[in-house]
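The structure under discussion appears below in the form of structure tokens.
For this depiction, one protein chain was excluded, whereas all remaining protein chains were kept in their positions.
Chain IDs A, B and C follow the sequence of writing; residue 1 opens each chain.
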């Protein structure tokens, strides 16, 4: 039995031209780049998509255009995480008809819920959703992790169809892979941090939701495929390239926003879309942009 | 020169009867209890008000009714914190005409902004707001604190009119009191944790935004007033009562939600409003409710 | 019934002239400064004393000379915290005869013990000690706090005679004051952070173990005494001076070592002792020393 999703599902950045203004032309080019790059799906409105910083109006607009541009070629997953269950449910209902394959939620992230509360939250959310649900473990930003008991419960819910883990804790990831494999071989367990993509496949994972795939989808797809077919010589070489991309693009400037800024700046430099950032962040200054440009050249990315 | 606000401004709980359903009758009784209790204002939609867990529809409804019930007797402050600047601004514009005195914002709480980014965020938010702004320091839930340099900048903005500090770090509080006193004697610096109310006044603070004032406003008002007139013998006695209330009402049950649950349960027991909690939390079970009832009796609260 | 200790018990810095070399002449001058400044005791080998960074040989030497210089004028308390119970006990036995009044221990700080484990640790340590014991709550550096249940147990142990709290959490402090007052009115509860000295006395505390008292003991003694006799006008003025000293002396340079560096540099500038720091820290450079010198002048400290 194959997992429902496998391969690379980029957490798509959200192209903007100004506050609350979508870069629609940029979005179209980005979607083409991803689909042509061989991705297995697109995850809109995740952390890399700056979802919590966007208005709901713009989020709807983004989903609508993304689905239109994708046009059924790959599944579109959409982040619905909110601190309010009612808003999560409302938004999911508004976008369900655009052609969305699944909703994705992490934990409500203002009040840190206890694990029983987290399970009850999902229990209450589930019937409100007109879409299947993927869980998204992101403790660095939500303050809490999905513990084993919540995942075990989730594996019994038909409507919950997979897990994305961005904890960076590969031991946790392996434990979740094992739980899923025992109960639901159709349940994909996908890794967030791209630096661990090859290792996550060795560990039994089914693919990556990797920010860098916005910029160079083929590299990540090739790395996943080499790993999945046990071609570890190739995987090692490609993994070294991914690490190099990470070292060069995600550490220019300081503060936690460096990853998204680096990606947006890179995509702007290669002519895909604007690099406007939603508040509280701002695009790179010219000096940082120059460094990114040099790094892109060194990486051979155009 | 007197600070703009001084005294007790309770962070009002949000009475609910069901998911996304306001307990309007309960709200009216609660507002009366607070105003009659001598509060200096009401702060709706803070952490104690479960704001991030509520739909925007219900938040609007709450503000509208609260302003109607208060009817100008005390200023109504409203929390507008969101992870999205656009949503914060939109909401503030929607409620400004209801008779709101000021908006209150903490830091955008999904992405932890660096301090320069936090300042820029406020700089961009300010012109979008039709109301003056109070800052709300809540690092345990927003991940970041307002550092000295941001507060120094804020003191130069006429439209920013005060600070509520819920860090629990009284040294930080004293530093901010000193900054404000030097530049803007009209700037109130208010303390969140009620256990520190008397000490915060000794430290130069101007009052409290204390959850317990929902339940027993007069106790907190009396404690503030005794402290403010340097009647420390009375203040010590009342402070012991506040600590006793805190020990009895906020530590039943586990998880971080115990404070709000304890307050809502107590208000339900004394006949003010329903104790329904917004997801991801739930009201106390009967066994916990019984303990709270006993504690209320021991505290002499009816 | 009076608490066993009350007033200011400075956490004495350890004067060094080189790695593993005590500045004996400096120590003598420092002890005189403290005793003449009116302190209620001296706490050697705490955090401010860089205890964990010193060899046991030097620690013994320091205790021996300190007791000799103090010569019974005030009680000498000595930090015995170690990650190894056996080493803590051995050291305490070695120094007991020098004239030490009490040992002081925080939690073993490599492995973070659970609360029952922490209680058992103290239970096993206690019979090994030829001295009474003061508990020292320092969660920022030991990773764990002494929770209520451990303090309640400690209050039943005759040999445990007090608590120093350096958590910076005045609500915790107040809770502990209340526990002690109910069971053991002889039990002093002393505050670490000097910025909170006045407020801690209002809260029922019995004095301070304040680093700044190394530099200006009289200021802290006066502040304590004004607070203790309910002279809050004086207390407020002196408290502002303490905050000013803290702002000027403890925030030069970066990293967590700024407080001890600032104190040692200041004591060197006023001619008391050398400012050599134990590894992993180093004394200030000339540029930082100049800033400290200016601040001392502004503070009127010679």
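By definition in this document, contacts are C-beta pairs under 8 Å (C-beta built on N, C-alpha and C of every residue); 3 or more make two chains touch, one makes a residue touch a chain.
Owing to the predicted nature of the structure, the values given are computational and were not obtained by experimental measurement.
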Exercise. Name every shown chain in contact with the chain that has been left out of the document.
Key: A, C
Exercise. Kindly state which of the options A:57, A:236 or A:285 is in contact with the chain not pictured.
Key: A:236
Quiz item: For the chain left off this view, which of C:87, C:149 or C:231 is in contact with it?
Solution: C:87
Quiz item: In terms of residues, what is the contact footprint of the unshown chain on chain C?
Solution: 19-20, 47, 50, 52-58, 83-87, 90, 107-114, 117-118, 120-121, 124-125, 141, 254-257, 278-282
Exercise. Over the whole complex, note the residues of chain A touching the chain we left out.
Key: 168-171, 174-175, 178, 193, 195-196, 198-199, 202-204, 230, 232, 235-236, 239-240, 243, 246-247
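In the analysis below, only the chains that are shown with their structure count from here on.
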Practice problem: Examine which chains touch each other and state the graph shape they make (line, ring, star, complete, other). | Solution: line
Self-check item: Centroid distance [mean C-alpha coordinates] between chain C and chain A, Å
Solution: 50
Quiz item: CA centre of chain A versus CA centre of chain B: separation in Å?
Solution: 35
Exercise. Provide the list of chain B residues touching at least two other chains, using ranges where the numbers run on.
Key: none
